[in-house]
Each structure stands twice: as structure tokens, then as C-alpha cells.
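Here the complex is missing one protein chain, while the rest keep their positions.
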Amino acid sequence: MKRTDDVQVEQLPPELKAFWEERERLNEIVFEQANLTIKRFFSLDGQAYREGALSARTKEMLGLVASLVLRCDDCIKYHVIRCHQEGISDAEFGEALSVGLVVGGSIVIPHLRRAFRWWKALKEAASGAP
Amino acid sequence: MKRTDDVQVEQLPPELKAFWEERERLNEIVFEQANLTIKRFFSLDGQAYREGALSARTKEMLGLVASLVLRCDDCIKYHVIRCHQEGISDAEFGEALSVGLVVGGSIVIPHLRRAFRWWKALKEAASGAP
Amino acid sequence: MKRTDDVQVEQLPPELKAFWEERERLNEIVFEQANLTIKRFFSLDGQAYREGALSARTKEMLGLVASLVLRCDDCIKYHVIRCHQEGISDAEFGEALSVGLVVGGSIVIPHLRRAFRWWKALKEAASGAP
Amino acid sequence: MKRTDDVQVEQLPPELKAFWEERERLNEIVFEQANLTIKRFFSLDGQAYREGALSARTKEMLGLVASLVLRCDDCIKYHVIRCHQEGISDAEFGEALSVGLVVGGSIVIPHLRRAFRWWKALKEAASGAP
Amino acid sequence: MKRTDDVQVEQLPPELKAFWEERERLNEIVFEQANLTIKRFFSLDGQAYREGALSARTKEMLGLVASLVLRCDDCIKYHVIRCHQEGISDAEFGEALSVGLVVGGSIVIPHLRRAFRWWKALKEAASGAP
Partner (left out) sequence: MKRTDDVQVEQLPPELKAFWEERERLNEIVFEQANLTIKRFFSLDGQAYREGALSARTKEMLGLVASLVLRCDDCIKYHVIRCHQEGISDAEFGEALSVGLVVGGSIVIPHLRRAFRWWKALKEAASGAP
């Protein structure tokens, strides 16, 4: 769960800041109770996104699209934050989402709507906009 | 997104009115940021439900059952509103849901419960009941 | 499993005839071994598609679209046969599939391709074409 | 829906008590409107988890893991409560979740986090802890 | 992938023997090419099913039901073989499948049919029947 440190929580917009803090609280509850298999899985999850032959930014987009087609809001939220942090451009973000939309169909639209809202909020928070 | 106009938002019960308004707000956020592929997808989504060889009411029931087995609450909410608007009867609504329940299994039950709650609220709102 | 009787197996095109016969063989294996819960589920499955407030043809289209978005070839095959038997027109069949395609996305395309192949084979078999 | 009676609602922690009461309210709304197929499905759903060749506790773990990999929070919540009631140990609960996590992948992690939170809350409520 | 050794491949019925041998051939191809994350995942997958607070037989049934509701034939095949090897009774096998059927709905029926066929073949092979 090292990646948690990378995100500057204080600079997140309110909805995403609340998500991140809840996520950390719950991770503590998991780690109090989890067996070795679960702990190893969490470690593997971090490892899969680390810079390698593919850049961290490409991997975050892979994670974003996988989360979109599987329709998991918490996962999308996480990867939207990470994509923003990796400096992905608006056009790149939009094209990644459009691959996910075409693959996954209209059933992903409610998640796509929220992904764009989170993206907009991240950009506004970064630019000091309200 | 033409279909939005068809729904008389003021007459929706509170939970569904809030859903509809949020949906419109988010659609604006999507359209500010979306590329051509995404815009075309939204247009295609509208087109798929238009009256043709199959009536709009049959297509809304197809959309409802597809949304139920894929377990997307926002999508179910949308099609429940549209089914009500198309004048689908209680018995037709129940039979469409029962196909979805049998195909999709008990995992759809939480969504089925809410679908019936939204349906009841729509009927009460239409009849002026509290 | 009463509906089995309705299909005139001898008139099915070869690929679908083989499917139907295998399905009947396997149903026998299920019924040799199944407990009461499973037997009741099979009976409920038949019941859900019976003519009621909605016609059998509408219900078969609901089953077809649900099967398409859930991407189950055996289920699609079954409902394609039943839709043909219920006299659904080419245009109706195509519109039902297009709702499923838009809801489910490009991931359903391999199944949509086969659905059209089965439909074409059923029509050719019915018309005495090769 | 007989199983409802088995749970001592007053002893549930607040979040799960609210869930259970809402679930009962919605079940009433379903039963006001449901046709025979839906009612029979609900009855079959109860029947599947009854003590038989497999114990009720094993069946609840099967239901828990199925709900986890299908990522249905309401279903997970229900089976977490029932597992607790059946006296499943912390280690058993953790191992069942780890099978679900490995089968279902990181996409189930948000649900796993909440499952552990609900489990912890149930244990605290049972022990009189805050 | 240690569990492979546990299965006496020579005693499997033909369809399952062919599956097992293909699975081993493909595992070799994976291991030639896989990175560390993938190798660790495979190791974790083996670890999740090992005897612990829950018995290996309970864990195999958890894996079976998870595979059934996710509708993966190869995964079901694997767990059917392992359940047979763990000495699960016919009644236990049927009850595990019925939980999966009720949770997952009629869309799992094609897989349930094959699961019963594989189970029957395993029993016949074990008893020396044709």
C-alpha cells in the first residue's frame, strides 16, 4: 500500500479527500484482521502498477479502463486520482474513457459521468478554482 | 439525449426527481469534456430505444431487464421512469422483472427491491397519493 | 422444461439441432442428480417465459437481450431458436440485438455475430434453402 | 423469507440494523406487488441455504464468497451477518474472504474492506464494546 | 501450482484428462513468459486453497461456487475434479451447485449442466464403469 504516500491528500477536492481518508481507515481495519494471503494480495496489487517496461502512467490508464468496464466506482475514483497525479492530459483521459465506454457499453455511462466529475474537481483543486 | 425532454421532471417523486436532475447536471459535465467518440456513443444510446419495428415500450422493457441483470441501479432507475411514462401496466412491469430475476439470480434481488420501490413511488406521485 | 416440446427439432439447422439434442441429453443428466432446489429452479425458469400480461414473444426477446448482455452463447442460442419460433421479424430481431449491443458494448460483438449466423441458418432451414 | 426471524435485529450494530430494517421494509413492498414467479424465487432463495448435507454455516460461506466475487454489497452484508450468527470464527471468515479475493481480483477489494468493517462491528456489538 | 501433483491424471475420464494435460502444457507456456507479478499470483492462487481454519474440501466448494456464478468452465472443471478428489458426497456437491444456481440465476444453467456431466464421468471412472 506504498502508493498511498504518493498522493497529497490535502490537495484533493472534498469528495475525493473523504474517499481517500475512508480508504485508509478501512485499510487499517483490513490489516488488523487479514491473513497472509490477503496481505500478499494487497502487496501484489501495489506491485502491478509500478513503473517497468510500461510507465506508471500507462499502467494507471490500464487500471482505469479495467475499473470502468467492471463498473467499480471506488476503483475508478482511485485511478482517476492517480491518473491526474501522473500528469495525464485531458485528451488522454477522455480517450482512455472512450475505449472503456465502447468496450463496456451504456451500462458504464453512470460511472463515466462520475469519472468526468472527479476529473473536473481534481483540475479545479489543482488550479485553485472553487 | 433528446429523451430527457420527454420526462416531466416536476411530476417525479422526490428520490427520482433528484436522480434526474443530478443526471442532467452530470451530462453537462460530460459534454464539456467528451470527445467525438463519447458524444457519438451517447447519441447512439438514444437512437437504440426509438420506436421502430419494436415499440418504444418494448424497448424500454428490454433496457430494464438488461439493466437489472447487469445490476446497475442508475440504469434501472432510468428505465423504471421510462416504463412508467410509456404506460406499462403493473402486471407487465412485474413480469419483465421476473424474467430478469430468474435469468440473473438472487444477486439481483437488492436491485429488484428498489425497482419496486421506485415503481410504487411513481404510481403514488401520478395518482396524487402521498 | 415443457418448452422443449414446442421446438420441432427435426427442422432446426445442423448446428442448432446438435445444440438442442446435447441440451436434452444434459438435462437428463441434471435430473438424475439434481436436488429439489435445482428442480424447482428449472421449473421456475420455464414459468417465467410463459404467456401472461406480456406475450411469449416479448418475453423471449427479454431473455435474448439478457443473455446477450451477460454473454452466454448457449442461452443466446436457445432464445434465438425460440424467437424464430415465435415468428419475430428480422427487423424486430435486429432491434432487440441493437439494444443489447448498446447496453453491453463491443464485448458482446462476438456473440452478436453468432446470433446473426444462427438467425440466418434458421431462416434458411425454414425456407428450405441450403 | 423465514430466515429474517433468526436474526436478533436489536443486537446488530447501527449500520447493519439500518440495513436489516430497510431490507424488511422493501421486502414488504416487493410482496405487495410481486407475481407468483417472484414469490417462488424468494422462497427458493431461502430454501437453498437450509441445513442439509452441507451445514447452514458452510452454505452461508458459499453465499458470502459468491456475493463477494459478484460484488454485491447488500448481499455481502446479509451473509456477513448470517456468518456471524452461525458462529464462524475470525480465521474461517478471513479464509473465506481470501478465496473470494484471489478468485475475484483487486476489483473486489472495496467490498472486502467493508466486509471486514461489518465483521468488526458485529464482534464489537456482540461483546458490548463501543 | 503444487496441487497439480495431487491429482492422479491417469484415472481421470477422457474429457477431464485432456483438460488437465492441456492445462499443464499451457502453464509451462505461461511460466516461460510470465513476470514476477504473474508468478506470485499463481503461487497465491495455490495458497488460498490450502487446508487452514477451513478444510481443503470446504475451500474447494467455495472455489466451485465462485467459479459457477462467474461462469468460467475451465475453473468449474478444475474445482469439480478437486471436489471429487476431496471425497465430497453427491448430496454435498448438489447443494453447493444449488447455492450457485440460486445466486447466479438461469444464466449459469449451461455450466451447471456440464458440471453434473463431469461429476458423473468422475464417479464412473472411479468405479470402473464405462
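In order of appearance the chains are A, B, C, D and E, and numbering begins at 1 in each one.
Simple rule for what comes next: a contact is a pair of C-beta atoms (placed from the backbone, for glycine too) under 8 Å apart; a residue touches a chain by one contact, two chains touch by 3 or more.
Here the structure is a predicted model, which is why all the values come from computation and not from measurement.
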Listed residues E:Val9, E:Leu26, E:Ala91 or E:Ala126, member touching the removed chain: E:Leu26
Identified contact with the non-displayed chain, of E:Leu16, E:Leu54, E:Leu70 or E:Cys83: E:Leu70
Residues from subunit E at the interface with the omitted partner, ascending: 23, 26-27, 29-30, 32-35, 37-38, 41-42, 45, 66-67, 70, 72, 74-75
Subunit A, residues in touch with the chain not shown (by the definition above): 44-45, 48-49, 52-54, 58-59, 61-63, 65-67, 69-70, 75, 89, 91-92, 94-96, 98-104
Contact footprint on subunit D, counting only the chain that is left out: 69, 101-108
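Basically, only the chains that are shown with their structure count from here on.
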Residues of subunit B whose C-beta touches two or more other chains: 45, 66-67, 69-70, 75, 91, 94-95, 98, 101-104, 106-107
